[in-house]
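One structure, as structure tokens, below. Some questions next.
Every protein chain but one is kept in place in this view of the complex.
Moving on to chain A:
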Amino acid sequence: MPEEKHEEQLVVFRLADQTYGVDVGSVVEIIRMESVTKVPRAPEFVEGVINLRGRIIPVIDLRRRFGLPLKEPDRSTRIVIVEMGGMTVGMIVDAVLEVLRIPTDKIEPPPAVVSGIDVAYLRGIALWQEDMIILLDLEKVLYEHEKEALAEADISSLEGRAV
């Protein structure tokens, strides 16, 4: 590996003053924030669904997903549409910054503690021009704990009914 020149292409976005990156290969497109239809009884982090040129796409709120303080969407809010395991999902982010090429050797494994979000969602950390970019493990972001969340949603809805 040493001699080969490896680099990763990342879509870099901002979420609550932190910079994140996802592999450009899994990003289908980036769209402006639009009206999201709420889906009752869906897991809490699911913001709802949108119409992407005739397709119904679920959208998750990354702030909610990472347990960050919520924020009203503004002009720079974007939905990053990603594809993962044959499914297309949108992620709401504060702003999309750029597409970056980062040499693989600049990427380090995730540290034990990162302020803000659960380490479980991380794939690594890239240091780039004095900036720290947190690389997300999309699969975990989209799927990890989803079952638990669903189960919780079930329980809470049952509780609601009982009361």
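Methods note: a residue touches a chain if its C-beta (ideal position, glycine included) is under 8 Å from a C-beta of that chain, and two chains touch if they have at least 3 such contacts; residues count from 1.
Just so we're on the same page, contacts and distances are computed from a predicted model.
**Student:** When you check the chain that is not on display against UniProt, which of "MoaD/ThiS family protein", "Putative tricarboxylic transport membrane protein", "Chemotaxis protein CheA" or "ABC transporter ATP-binding protein" does it turn out to be?
**Tutor:** "Chemotaxis protein CheA"
**Student:** Which candidate, A:P40, A:P69 or A:P109, sits in contact with the chain we can't see?
**Tutor:** Looking across A:P40, A:P69 or A:P109, the contact with the absent chain belongs to A:P40.
**Student:** From the listed residues A:Q9, A:N51, A:S76 or A:T104, report the one that touches the chain absent from this view.
**Tutor:** A:N51
**Student:** Name every residue on chain A in touch with the hidden partner chain.
**Tutor:** Touching the missing chain: residues 35, 37-42, 46, 48-51, 53-58, 86-89, 142, 150, 157, 160.
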